[in-house]
Structures are given as C-alpha cells and as structure tokens.
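Apart from one protein chain that is not included, each protein chain of the complex appears where it belongs.
Per-chain residue numbering starts at 1, and chain names A, B and C are given in the order in which the chains are listed.
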C-alpha cells in the first residue's frame, strides 16, 4: 500500500534503509522446483556495488545475499523466498551533519513533509541502496526468464550529453562504462574525471532491450506492458523519463513512417519497440531512460534546514560522479520482474480455455 | 488482473469495446457526500469527442453519460458509481473488410496472438474509444480535486515536429489546437491539412501540469508518484514516452545545474518537475508525453492477414489525422485519477498517528 | 478498496443499489474463447428471484440480464464482461416511511455511521438485491467449472431448527424447499406458514458441496482455500457462521477420530471437508453456513430514528419469511467464484516450472 511491493503473481516486497540493520526482500509466487543459482545472484549484486567499476565510490557496503527461506536443497519450493543484506556502517557519522538539512535533489524535504519523521542516516526508502534488494529479486527473475529463452540487457547510450557511437547493442558490454558502443568511451572518461574534480556529477541515457519474448504477452488496457515497464523504470530513483521504440521522435514523424508494416516474414521495422496496444509483438522490446546526475555533489549549494533557515551546503566525502553505470543491473532487474510477472499472468489467462 | 482496473482507494474499472453494445466504468472508493456536477462530466466527454474540434472525424459516436448507481439526490453515497455510454454503430460494416487483416500500428496482431479470438469490429480494449470511460471517471476525480485546490491542465506542446512557441502555459487553452502557446498554430494547421490530404497522420507532444498539490503526496519506493503517472500515461494507447521536469535533458546537464536549490522562500527552480524521491514537493508537477501519429491512414501499407498472406492495405473512410488534441482530456483524466488516489492513500497513512 | 471487487484473476466488480437505476457487474480475467450459455445464466437468476419459489415475496423485481460487453458471436473475448439488471421500482414509495428510521437487523444504522449519507430507498450495498450481480457472475464461473468437471451444489440442511433428515445430498434438490433430504419438508412448510402468519421470519442452515475439484488447489497461508470460501460466504448478508467438514464438532473429538487416514485407495474419511493446510485434497469440499432469519418482519419492534428518538416500528408489506432458499444460488455463485479463481491462480503458479 505504501508501495513497497511490486508485481501480481511474481510479487516482491522490499524493506530496509541505507543505514538500518539490514535490507531485504521477499519474493512471493516464484515457480516451484527451480534450481536457483545463488552465485549468479551474487554476481548481479556485484554489478550494482559502488566498487564494482572503477568509477564507483570507495564506500564499503555489504552486498552479500543471505537466503532465509523458500529453498530446499537448492530448489525453490513455492514458499516465499526471503533474502537479506546486512548493513555494515549503520551508525555512520557521515550523515550526522546532514541531520537537519534538506539536501538538494534528494527526498529529504519531501520525506519530512510526508511522514513528519525522517531517519537522517540516509535516503530512506528513496535511497539507491534500496535497489540492492531489487537487483537480488531481479536476478531470480532473470534466471527463470533465461530458462525460457528471454534475455534482458541494458547498456549506456549516453553520458553527460556524449552519445555512444559505432556498431551497437551487442551485449555483454565492457567495463568500465558498459556503453552500447565504445567509440566515445575515452571522451566520456575524460569528462567523468573532469566532473569528479569539479565536485560535480553527470547523468546519462540507458537503453534496455528484451529479446526472445513471445508475442502476446501484456494487457491491452491499464496494465499495458509498456505502462508496467514505465512504472518500473520511473520507480528507480534517478530516472526522469522513458521512451519506447522511436519514442519522442515518433511525435515528429508521420504515420506512414511510424507504422511498422509486415510481410510474410514478419515486421519490416520496429518503431513500436516491440509492443502494440500494450502487448508484445515478438520483436525486441526497446526502451531508453533518462538518468539525472547524482544529486550528491561536493560543490556548494543553497538549501534550508528543518526550521527553514538558509544553509550553504557542501556535501563532504567521495561521491559517485555518475550512477548511470551502476543503474544498469537495476534496470535489467526491474524489466525482468515486469516481464516474468506478465508471462505468469498470461499463463493464468490462457489456461482453462 | 487483466488490468481493466486502476487505482488503490479511488479505483476504477472500465469495460466495453468500440463496437459492442456499450462502454462503461465503475468507480469504487469515491468519497461520500460529494455533490457531483454531471454537466461538467459531460463537458469533459465532449472535449474527447471526435467532432469536438474542427479536426476530428465525422463519425457519430455517442458520448452521452448515463449514471446507473452511486448517487442519491445528486450526491455520492460511497457506493460504487457506474456509468455507461451506449454505442450507436455497433454493427458497423466499415470494419468488415478488415476482419482478417492486421492493421499496421494497431493491436490487431498482438490481440490475435494473446487471445486467439478477436472482435474484428474495432480495436477492442486498446481502442481509443475505451478512453471515454477514463475521461468520465477522471471528470469525477477532477471535481473532487478542484474542491481541494488542485488543478490539472494539459496542452499541446508540439505537432508533427512543430513546437508551440511564445509565452506559454496559461490555461485554458484555445481551440482548435489547444497549444500551450499559439504563435505557431497557423503553421501547424497547414501541416495538418497537407497531411490529411496525403492520407497520412501526425503525432505530437503533450504537456501536463498539476497545480496546487501539497508537498508530501506519493510514495518513495515502487509507487513513486512519477512512476504512477508514467504508468497512467503509457496506458493511453498512442503514448510512446514520458518525461518529468527537465526530463531527457537532465541526462545532459551536471548535478549543479539539475539540482533544485532552496532558500527560505522555497525552491529556486523546478527541474525535478515537482517530485523528489517519488513524493510531491509542493511545486508544479510538470510532465510531457510523446504521442505517436494515428496509425489509421489511407495510404497503402503492407501487412498480412490471419493466414500470414501478404496484403496491400488501404484503410478507407475519414480518419483523424491527429489525436494529439483529443488526447488532452484523457491525459488530464488519468493524471487526476493518480493524484486523487495518491491523496486518499496518503490520508490513510497520515491517520492514526 | 471499498470492497466491491472480489477475486484475483477471475475478478468481479459489482455495483448498484436495490432502488437505483440498475445493478450490474464486470468480470475481468475471464478465459477467452468460451461459448457462454446466456440462458443458463438467466436460469440461475430465476433461482434467486423472490417469485422463484412459492415462498418468495410477490415483489416484481426485474432480473433480466443484459450483456453489455466482452462477447463476440457468443464467445468470451478476454475483454471484461459487463452485465446489467435494470431496476423497475426505483422510486418506490414503500420505503418513504423508513427514510429516517433504523430498521433492526438491517445495515441502516451502520451505513449512517460510516458514510454520513444514506440512500433510504433500500439496503444499499448490503441489500439482498446486490446478490443478483453475484449470481450472474457466478453463473459464468459455474459454466467454466462445469466444462472442467467441477460441480457445485447447495441445499437446505435445516430451517428454523428443523433439520432435513433421510438419505441426503443427491442434487438436484426439489422445490419448494430444496432440502438436502425431504423427509421433514412438511414440518418445515407448516412452520414457515405459521411464522408468516405471525409476521415473523426464520433462518436456517445451508450446506454446499464442491465435487470434482482436483487435489492441489489453494494456498497454504493467508489465502487458504477455506479462508477464501469463508470470506466469500460471510460476505453474503445474512450469513452468521461457516464450518468445514466436521466443523464445530471437530472441537469435541480427539485427533485419532478427526484425522482422515489414508490407504492406497485414498482417504478413508473426509472430516477435513476436502481441504488440508488450505489446499484441496481431491475429496468433496463440504461446508455449512448459518443463515439468520430475515430481519424485515411485520411485528412491532423498538428502534430509533436519525435523531435518536425512540420509534415503535412495524414494517409493512409482504416480506419473505425466509431467505434460506433464495440464498442457495448465491452460495453456489460465491463458491464458484472462489474455486475458479483459485484454479486460475494455481495455473499461473504451476506454469514456467
């Protein structure tokens, strides 16, 4: 209700704050009898970890998954699967100074307005740390999807206004930037270093593609497949926009250009991005999301404290100048949750015919 | 489950196809004792009507709302409010020819794949006609929101690549194009006429703003206010993308530019578009959506029939060369449903403190 | 949210009051391609109709089902199925006198407390009339279940303290009382006539059995199959209790008596009533419900009006001295909704293994 659950059949609930005792998740509705690869889950966790790439922060978060329930001899039993990640620095002093100040670009102000009480030790449920739990759940979903021939990949399409260029979207993508094509990686890396030196941050564009999904998955009305994916993506903290297929460019072209025509071999183009009327066409599902620059910057900013007194704020410590790379496994995870759940819903609908 | 309901407390369920006997909706969870203005609902219906503006089709759809339940002496009773709109031309022959052909850009192909059966008389639940029911429900929500000082307006930001220019966003906007600023209306109108003459269609950009919403509404995790709005907007048939505040441009700028700083008078900018961490800031909520060109065009297109035989298709009849104007009340309606429901959820959460 | 929907996959929403313009329902999630027998639905409606048996009231309610959506050439399309029943006497004067008085045993007082506004023309959403919509929805579910070999029957086990006796539960049961065995019908009929003459009313016990349901349907935790059936049955206005299998007698016996032992031919008894740990055993599901006497009686009763002034109330008009017979199709309908929905949920869970 407070929206800490997601999905209909394959339904996850996450809990935990960045500086509490632990974060975690519960998966309800996971198919039974599936041999879960825990190492593969841990690998997904590592992709999201700040130290996972050269450009991450040096903070030492604990991202070790502990499975509490739902498995027997390595297989899912149909019971809820609970996993936790224990926080290490739950009593961090780093955040002490920020206790009564609303950090620009963060949810501090809105949290205070909503609940009248705020755990000042981090971003609460809007914290990037919460996405750990999503990645763990998504890793389970990805394994099941993979066993059905569905593959989901996200790569970086642009950073700070510099677009990836060259032959593109042949995953897996390469560190450190995981761009969909690497010709401009050097320019991006220089810009990242300059921005870090300035105490500033960068955003970017992420592209995600879902391959191998059969035609006919999704719903035609409120729960269109693209609507669910948009819901999922905009639920990731820094995401400010999403577009499918041609996306915003579809607004500029004519119907004769936008329509995907067909012949006996199938669709002749994929401007729709793999979804028509909310239902998968069998083509690649393609979407892009806009990721805003990390709000935590060490440059001086104007803000107010809880008593509405003006404050000149400079956020200390090493901060990620960009999260667009770390967000990739989160994007894939959320996409996997939507697709797997939609497939299960579809199975229910197709049954008893 | 098949996704014909939307919302948590103020929850609507819609039903009906474009050529069945009737369309309709049920609102559950409407506050009781509210004096409903039925004329205001009908006016919203008329805005969505094809003949509502000069550039609509000449089809004669019936958009007269009949209230079946939930009111007593003009006031809501807390019981579900059901409304229906009876279809006139439910046995249309117009669609007979298209019975076995998948129209490009429509959901015909995906419907067939999903259900194995398809009512060939129209677009089923993916039809634009279904949005009538949403507009009726949204009109109820808008009245309640208005009584609480919340106002929602959508206007046209661009058509076919031509942007509205000039002083902007001072609603109500003017017919026939309802642009957010009217300096380029003439250019747009010429382009529309040319496109119509070519048997082609145009898309556009719609901007929506929500004013008067208090800070603190929304959820920080999966059901972020922007995530719910994205879900709502992408559930409208022709919408291919959404962005909030700076949107995709946020991906290009630095954190020091994107962050909305504050002083004792409030926020100094609104790049976030009125939402931080999924919760309203008290600033205007601003988002834009990309609307694809109408898929029904009279130019010849390649497609296949149900037996996968190639077909050269030319869709007869007069068709709207653009739906970007007719979509405005639908956008406002869906936004109103999200905002009102979020306010009611928030009330539940704030209670018993 | 206000609880006018029921089910997860096969999900119904009902609307309408006893004296509004119409009642109706929307079924979402009905399997597609099913040839629906509308006559069979109407027959179920007739079973619930006051004039359906000798002992019904003489009120002339309209119970003709109109299908508004979701069918094409007689088959379900996967789109929501909406049905309405138009009320005839929506401006009844009969209820005028009761406008400001709280009828004992009815929801008048609690409605007033909850919503602060009350449609005085009937029992609102707690009215028996609302169950018409349930019967229509249940009739759809029963047809689909029947095609899968699942049969649901309810019969009268007792009226006013007189138990049905003799060889029992061989449906279909016979009018006018539809007892599970008819040896005591004459005694019951005499008691009914005497009670009617006194202006009083009677309750009774209904037994329902579900046959042909495979083992393995249901959930082990909060949504146990018996929990869902209990929810469904207690949601019927006059029902005050439910028991499964041995029921309350299970509280009196020892484990060695209660436990259903097995041998290679299956279960050796069915004290559990066909459900263990919330999941069907494959045996008959058996439950009984307690139906209170009809609250509308013509004997003088003490009550208060909206201003809390004492009133001596005598409810005029002909009233059903018992609803235990008319409730049978409602019980079957609600059971059918639970069972079909559980089967569909189970299908989703079994898939992708």
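Please note the rule applied: contacts are C-beta pairs under 8 Å (C-beta built on N, C-alpha and C of every residue); 3 or more make two chains touch, one makes a residue touch a chain.
The structure presented is a predicted model; accordingly, all values stated were derived computationally and were not measured.
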item	value
Per the touch definition above, residue among B:22, B:140, B:228 or B:343 touching the missing chain	B:343
Per the touch definition above, residue among B:43, B:148 or B:309 touching the missing chain	B:148
Footprint left on subunit B by the chain that the document does not show	9, 29, 31-34, 78, 144, 148, 340, 343-345, 347-353
Sites on subunit C contacted by the missing partner chain, in the whole complex	1-6, 8, 14, 102, 104-107, 109-111, 113-114, 116, 123-126, 130, 158, 160-161, 195, 198, 200-205, 214-224, 226-235, 237, 240-264, 268, 272-273, 275-282, 290-297, 299, 301-304, 308-310, 345-346, 348-349, 353
Interface with the undisplayed chain - residues on subunit A	1-5, 7-11, 13-17, 20-24, 26, 28-29, 32-33, 66-72, 75-82, 84, 114-119, 121, 124-125
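In this text, only the chains that are shown with their structure count from here on.
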item	value
Chain contact graph, described as a line, ring, star, complete graph or other shape	complete
Central chain (by mean CA position)	B
Furthest chain, CA centroid comparison against subunit C	A
Separation of subunit A from subunit B, taking each centre as the mean of its C-alpha atoms, in whole Å	26
Subunit A and subunit C, separation of their C-alpha mean positions in angstrom	46
Multi-partner residues of subunit A (each touching 2 or more other chains)	345, 348-349, 353
